[in-house]
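One protein chain is absent from this view; the other protein chains keep their places.
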Amino acid sequence: MSATTRAIRVLIAKPGLDGHDRGAKVLVRALRDAGMEVIYTGLFQTPEMIAHAAADEDVDVVGISILSGAHNVLVPKIIEELRVAGLDDVLLVAGGTIPAEDARLLRESGVAAVFGPGTPLTEAVDFIRNHIPSRERDH
Amino acid sequence: MHHRPSADNHHVYDQPPDPRQTDFSTVSGEPVEPLYDASSLERIGFDADRDVGQPGNYPFTRGIHESMYRGRLWTMRQFAGFGSAAETNARFRYLLEHGETGLSIAFDLPTLYGRDTDDPLAEGEFGKCGVAVSSLLDMEELLDQIPLGDITTSMTINGPAAIIWAMYIATAEKRGIPRAQLGGTLQNDILKEYTAQNEYIFPPEPSMKLVVDTIEFATNEMPRWNSISISGYHIREAGATATEELAFTIADGLAYVDAALARGLDVDEFAPRLSFFFNCHNDFFEEIAKFRAARRIWAKLMRERYGAQNERSWWMRFHTQTAGCSLTAQEPENNVVRTTIQALAAVLGGTQSLHTNSLDEALALPSDWAVRIALRTQQVIAFESGVTNSVDPLAGSYLVETMTSEMETRVWAILSEIDEIGGVIPAIESGYFQKRISDSSYRYEQALAERSKIVVGVNALRSNEPPDIPILQMDPSGEGRQRERLARLRQDRDNNRWIESMDALETAARNDDNLMPALIDAVQAYATLGEITERLRVVYGAHRPLQIV
Partner (left out) sequence: MTEDLVTRFLAGERRALARLLSHVEDRTDLGRLALREIFQRTGNAHTIGITGPPGAGKSTLVNALIRHYREHGKTVAVVAIDPTSALSGGATLGDRIRMMDNYADDGVFIRSMATRGQLGGLSLAVGGAVHLFDAFGFDIVLIETVGVGQAEVDVADAADTTIVVQVPGLGDSIQTIKAGVLEIADILVVNKADRPDARQLVRDLRNMLLLGDHGTRMPPIVPTIATEADGITRLVEEIAAHRQYLEESGTADDRVRQRLRREVAQFAREQFNLWLLDWLHDPANDPLAERLLRREDDPGTVADRLLDDFRTAPQRHSR
C-alpha cells in the first residue's frame, strides 16, 4: 500500500468556436466516475491555451472534442503546440463529428484514437485507461 | 457508475436488446403505463371541453386554426447553408425548385459569433456548419434570385441576430421591396444560448435589450415578421428531457414577454408575432403530448397571467425540427426511418412549419440527394398518408390525453421552481438550467451504456460496417477566397460613410436607442459583421460563462 495512489489526470478541451459541449461534459463525468482527475477547459480554446493548460497541469491525457468540422485545421495545430510545450508523450485522443478518412489522417499524425459519433462511452474510457503513458522516466 | 474494462463489453452492442428489460419509459425517462383507459382520464381529472375543446379555440390543445392542415399545410422549411454565399444560394434555389415552401438559413460558426471570416479565431471554421455572411455583399449574393416579397425566410442566428436582420432588410429594400412586406422569422433567442447552445457574445442585460429592440422594430415596422423564435430545440439537443425542453422554453418566453412589457409595448401588439421552435425526438406519443400541452400552457399564460385580449396573442405558433441528436453515424440509412417517425409526430402535434434532418447529418452537412429524401419525407406524409385530412386526429385517445395532461402538470411544477429562484436570469446565474441539462444528459448516456435505452445499430444490433454513402465535400479554397473578398470590400467601400455610420452606431448604443435604424445604416455602408460586433462589444462587454459540467 502507499500513502496515495497516483491518479490519471486528463484535460478535456473544446477548441475553436464549436459550442456543442454535451459530449465533452458527459465524457468528463464518465472519466471522473472511472476514477480519473479531469480538468475541463471550457469553450473557445486556442491550441496554445490547450497546450499551456496541459503543461501546467502536467496531465497524462488530452482529449479534444470537436463537432464543428474544423478538426483538420485545429487538431494539427494542437499537436504542434503540445510538441512545442514538451508534451510529446501525452496521450492525445479526439472525439466528435470526424469522418473516417479524416480520422485516419489524424491518427497518422499522432492522435492515438478518434471516437466518432455513437462511440460507446465505455469504449472511450477503457481506451484511455489502457493507454496511459508511462511515467517512469523522470530523474 | 463504474465501467469495468473488458474486451467483451463492446461485443454486447452487437446483440439485440435484452428481452428481459424492464424499462418501459419514454426516451425522456417518464414511466409509461401498460394500458390507458377511461380510468386514466378520471385519475387526471380530465374534462374534454375544458382541456381539449375545439381546434382554433382556447385553449388550442387541438391546434391554433380551425382547419389546420386541411386548410393549409405546414411550411416545409429546410434549414440550409454551407460554404460561400454563392454555394448556399444554389442550394436554396434547388430546394425551392423541389417544392420547399419557405427558406431557412444556417450560418457558419464565425458568423454565429459575430466574427468575419478573417478573424483569427475563425480559422478553419469558414462555411463548415452554415454559410459565411460577413457583409451586405454576402447577403446580397446569398439571396440572389430569391423572391423575397413572396416567400418567408427564417434565419437561425442569435448573438448577432439584429445585425444579420439589418442586412436582410437592407438587401430587400435595395431591390425595391418595402420592409413592411417582408415575412420571416429571426431566431434571436439569446436566453437559451446561456444555458444550451453557447452562442452568446454580450452579457445577458444588453443582449436582452437588443432582443427587445428587434421586437419593438418588428411591431412598429414589419407586421409580417416574427421577431423571435423562442427555442427548445437546442435545449433538448444539449441533453434535456422533453419536459425540461418545454418548461425551459416557456420560461424563456415569459422572460421575453416581461422584457417587452417593461419597454412599454402592448402585449396584444407584439405577442401575436412571438413564435417558438421545438425539437422532435423518437418517442412518438411523448412528443405529440408535448406539442399539445405546449399550446394549452401558453394560451393559459397569455390569457390569465398577462391578460392578453387579442386571440392571436394566445396562439403558440411553432416550427419543429426533427432531433439531430437522434441521428447515427452507424447505418445512416436508418436515420430516414427515425426522421419519418419524428416528422409524423410533429405533424400529429400540429406544427406550423417543419424541418426534417437528412440521413447523413451525423457525418456531415447534407448532400443534395440526402436533403431531397428529407424533403420528400414531409411530402409523402402530407400527400400520401392521409393524416392531414382531419384536425388533431389523436384527440380523445386515452393515452394521448393522459400524457398531454401529465406533461402539462410537470411543466407547471418546473415553472414554479424557476419563479421561486426569481426568474430566468437568476436561474441562469445560479446554474439551474445547466445543471439539470447536464444531469439529464448524463442519465441518458448511462441508460445507453446499460442498454436500458436502445439506439439500433449503435448499442444493439450493431453491424460494425463503415458507412458507405456519399458525403458532401466542401471546397477547401473557399476560406481563402472569402478573406480576399473581405479585403477588397474594405478597400472599395466609401470609408468616410463607414466611419460616420459606425460612430453613429456606437452613439446609439450608448444612448440606449433602438439599434435597428443605426444597424441598417451601418450595413448599408458595408460595415462588416465583425466590425459591428466589435464596436458593440466595446459598449456592452463580453459574456463570461459559468461552465457547469
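Labels A and B are assigned to the chains in the order they are written; within every chain, residues are numbered from 1.
The rule is simple: a residue touches a chain if its C-beta (ideal position, glycine included) is under 8 Å from a C-beta of that chain, and two chains touch if they have at least 3 such contacts.
What you are looking at is a predicted structure, and each value in this text was computed from that prediction instead of being measured.
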| task | State which residues belonging to chain B touch the missing partner chain. | result | 2, 430, 544, 547, 549
| remark: For chain A, residues touching the missing partner are 1-7, 9, 28-29, 31-42, 48-49, 52-53, 55-58, 85-86, 137-139
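In the analysis below, only the chains that are shown with their structure count from here on.
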| request: Mind checking the centre-to-centre distance between chain A and chain B? Centres are C-alpha means, answer in whole Å. | output: 31
| Residue numbers on chain A that touch chain B, as the complex places them | 16-22, 25-26, 28-30, 33-34, 40, 42-44, 46, 68-70, 72-74, 97, 99-100, 116-118, 120-123, 125-126, 129-130
| Touching residues (chain side chain B, partner chain A) in the complex | 1-3, 5-6, 9-10, 13, 109-110, 112-113, 115, 121-125, 128-129, 197-199, 237-239, 325, 327-330, 362-365, 438, 441-442, 445, 448-449, 455, 457-459, 466-467, 471, 474, 545, 547, 549
